[in-house]
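Please see the structure below; I have some questions.
Note that this complex is displayed minus one protein chain, with the remaining chains in position.
Order as written gives the chain letters A, B and C; numbering starts at 1 within each chain.
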Amino acid sequence: MIGGGGDLAAVRIELRSDNAAGVAPEILAAVAAADAGGAMAYGADPWTARLHERVAAVFDHDDVAVFPVVSGTAANAIGLSALTPPWGAVLCHETAHVVVNESGATSLFSSAVMRPLPGDDHGRLVPGSLVDAFATTRWGDNHQSQPAVVSMTQPTDRGTVYPLDQLGAVADVARQRGLLVHLDGARLANAIVVLGCAPADVTWRSGVDVLSLGATKNGALSTDAIVCFGAVRAEELSYRLKRAGHVASKMRFQSAQLDAYLTDGLWLRLATVANEAMATLADGLAGLDIHPLHPPTVNMGFFRVAPPVIDAWADAGVDFYRMAKDEVRLVTSFRTTPDVVAEALRRMSATA
Amino acid sequence: MIGGGGDLAAVRIELRSDNAAGVAPEILAAVAAADAGGAMAYGADPWTARLHERVAAVFDHDDVAVFPVVSGTAANAIGLSALTPPWGAVLCHETAHVVVNESGATSLFSSAVMRPLPGDDHGRLVPGSLVDAFATTRWGDNHQSQPAVVSMTQPTDRGTVYPLDQLGAVADVARQRGLLVHLDGARLANAIVVLGCAPADVTWRSGVDVLSLGATKNGALSTDAIVCFGAVRAEELSYRLKRAGHVASKMRFQSAQLDAYLTDGLWLRLATVANEAMATLADGLAGLDIHPLHPPTVNMGFFRVAPPVIDAWADAGVDFYRMAKDEVRLVTSFRTTPDVVAEALRRMSATA
Amino acid sequence: MIGGGGDLAAVRIELRSDNAAGVAPEILAAVAAADAGGAMAYGADPWTARLHERVAAVFDHDDVAVFPVVSGTAANAIGLSALTPPWGAVLCHETAHVVVNESGATSLFSSAVMRPLPGDDHGRLVPGSLVDAFATTRWGDNHQSQPAVVSMTQPTDRGTVYPLDQLGAVADVARQRGLLVHLDGARLANAIVVLGCAPADVTWRSGVDVLSLGATKNGALSTDAIVCFGAVRAEELSYRLKRAGHVASKMRFQSAQLDAYLTDGLWLRLATVANEAMATLADGLAGLDIHPLHPPTVNMGFFRVAPPVIDAWADAGVDFYRMAKDEVRLVTSFRTTPDVVAEALRRMSATA
Partner (left out) sequence: MIGGGGDLAAVRIELRSDNAAGVAPEILAAVAAADAGGAMAYGADPWTARLHERVAAVFDHDDVAVFPVVSGTAANAIGLSALTPPWGAVLCHETAHVVVNESGATSLFSSAVMRPLPGDDHGRLVPGSLVDAFATTRWGDNHQSQPAVVSMTQPTDRGTVYPLDQLGAVADVARQRGLLVHLDGARLANAIVVLGCAPADVTWRSGVDVLSLGATKNGALSTDAIVCFGAVRAEELSYRLKRAGHVASKMRFQSAQLDAYLTDGLWLRLATVANEAMATLADGLAGLDIHPLHPPTVNMGFFRVAPPVIDAWADAGVDFYRMAKDEVRLVTSFRTTPDVVAEALRRMSATA
């Protein structure tokens, strides 16, 4: 078993996605522990109450609302639906998951349109992305969807991280024009580890109104969450989620996962394992003269690799995604221990 | 702990909802067992493949498609969205969960309208329900939503069960006019136990096209499922679910639950415990001259009770829902063991 | 030609719908007159500006917003979409056009659900309709669509008229619970003539927030309108209408129609012709012992008629709608002059 105690040489190495990894033991234990007696359904349970306190404490904010959901797509699309009118536009980087990988979910839930924007060379928006978009917007003209919210992804879909000042500067430009700010934090823990900042710094202190808090890619069983900073949208989201089928009756088992995830820094410890695995992997590949397209600072890297080498890696028992003929995406997870990395590099070196 | 080995006298008795119960040990074990190595996300994993085989075998149908989802609302609303055009009408009993308790979910996902119908005295549609509705339909008139699908609930929201011939007769009337047939089986196992029939009998052999297969109310952790008999709608549902945020990345943990649920009759054993608990409870209440509004054959009963008695029960540590001043709903679960029932009756008798 | 100067005996008599009538000459003249020079598209023209002033004056309200639209369905559904959140419920009488005849338009534009209610014996809501509905509403429960707006129809789809105190009383009950009030006035002029009230009395002074102002059934060429009392929703409606394709580029030709319609009481004069035609018709039918189901006070009546008589009428060259085996709907219009009525009665008498 990968990442387990088995014979590593006998199994394929998993570098396709952090979704492919399983569950952190602390989180599985929390699920089992929540199976205690009857508990009201739909969130009226002690685990969900505790989760709210935990999020308030970890994010250092008095007035949060937290909604566990089963996927990042649900967190993003439904979170965004509370931030835009139907005639609004959601501004985001052109590589954002919300526009590329969610099959129109945001349009389904909000009826708004997406407006993908170019940014810097590393998949991030810059203040000028918005400035340019605003300049070509016909504000107040009913022929055109009106910019309502900007969505940033931290870390990005290119595996890069917004420095705090860049994140805040984009949010500032948005807020000055009356837009709200959404953060897709599917891998937020991995970014926080890199930035070494407080969770508050990368969210509400940077101007974020609503956060998609990822957990599943980093060791949870089956839950991510929408976090609102300022509970003003809590009632609206409660209805939006229910009618979307995203209010689990046994919510306590999601809340227990999230609570464990955020307790005693577990989320950051898990992310650290994943980030360090990628760093070691990238170092090893550099020794083979294989280089990343962007400096990989979290647990995801995109590498330029000669096609025959890509084929050879696959033959040698390494699993990954091929993004183009000569480009691969490698993703590590909390299960990618140093042993796994070493074995991966052994196989890759043998064939490079 | 209720239903556990603890001191029963010290805890409140849970008769509010089967959602309040926890997880069957076999299912929790299956979740833990699925945490084995890397597995492709979004359903391309061995557990999901095995689930398809399991459903095909249990329901004795060669061409099924199965989609785990996080709630019955999602199963119903998204399943129905594949059975009606936007200008269609979903016909159902006026007490159906889809029209009373899902906050417009079906309209959200399908853009169709609900058309609630009267039925017999026990919350069930009868063939005449459809005959009457069809007679007042202006077929082919674009001013009116056109009947597209009938949704029945088995067992019903009144805790009653459609006899197979009634279910089939309603479905026949529907199919003769070209409608499709949906079954909300949030508690399907409880009905199958009562009917003593094969799962196929109560579904596709009775004319059902798409089933909402409940599991959460009967011991699963966090999953129900959409089951299509005839995979013709599988591709469509795959997209509909994804853009609704209802495709879990670690789907294998849902599939493992459902697979365990359907293995070796676990679902029917769990439902039997719940049904028998309700039967014993109703017998006991009859001794107190407290009677059900409908003959309770599954794990849910509605009882006429004098208001002071209702108050006294609550004071005595029994939890339940009050539907009206003099009506309570009692629901048992796989956790409502004979000891729990005895304790409940002891408390209720003392105060009745 | 019916209603023209031709030989009446040679043509069929039109009593199917006021939609079947043509255009009032004053309105056709206004359209021709608006074809003067270039004018900005999409409402930035002098005719639309004048329409706003006209509506403000006729309805005696300082802060109105007016949006010409091509159909009553558009006026109703899009008007309502600005009065309810997606998780809201639109309460209306169970015979209302918005629920019976618009093929789900309100759900399309608002994503809300309809909640049809019973009323009095004449197709009207009563305060108790809302009181009962509110009593069975689980307020604040996200499982259930929340009452957001009540829609009344004046005159109703049964050809009856709300007395002002009944209209106001229903609106009061609604407003006390925070609901907004919509009035479907597809034939509003016909009701105003009956009530002898000011347009303000039957709308904002009775608590109406948004009005669907009908004109097409009463002599306009191709336009009805949404009228907001209090322009707070004007910006929202502007976007909602544009993205619904309901902002005509040459809006001035709609505005000119509506302006002429409301000028010098034309709308009331046209409605008076239609109402009087129905009164004469009903009197004549009473002489044949044929009676209305509801006292017909406007231009629409439903009559109980023996089936062979119905057939004979049709054979005698009278066109009408058959609602049931022994029920017909007769509708008069501004074109149903006394001569036409006399000819209709002559034919009907000969065969009754």
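By our rule, a residue touches a chain if its C-beta (ideal position, glycine included) is under 8 Å from a C-beta of that chain, and two chains touch if they have at least 3 such contacts.
Source: prediction; values computed, not measured.
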{"item": "Residue of C:E235, C:E276 or C:D319 touching the missing chain in the full complex", "value": "C:D319"}
{"item": "Residue, one of A:A30, A:V55 or A:M114, that touches the chain absent here", "value": "A:M114"}
{"item": "Residue of C:T84, C:S103, C:N275 or C:T337 in touch with the missing chain, whole complex considered", "value": "C:S103"}
{"item": "Contact residue for the chain not shown (choose from A:D45, A:E102, A:D209 or A:E343)", "value": "A:E102"}
{"item": "Contacting the left-out chain in the complete assembly, out of C:R187, C:R205 or C:R243", "value": "C:R243"}
{"item": "Contacts of subunit C with the absent chain, listed as residue ranges", "value": "1-4, 11-12, 14, 16-17, 19-23, 28, 31-32, 34-42, 69-78, 102-105, 108, 216-217, 221-222, 239, 242-250, 253-254, 319, 335"}
{"item": "Footprint left on subunit B by the chain that the document does not show", "value": "42, 85-87, 111, 142-143, 145-146, 236, 238-243, 247"}
{"item": "Missing-partner contacts on subunit A, residue numbers", "value": "86-87, 89, 100-104, 107-108, 111-114, 142-145"}
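Assume only the chains that are shown with their structure count from here on.
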{"item": "Separation of subunit B from subunit C, taking each centre as the mean of its C-alpha atoms, in whole Å", "value": "43"}
{"item": "Interface hub residues of subunit C, defined as touching at least two other chains", "value": "86-87, 111, 142-143, 145"}
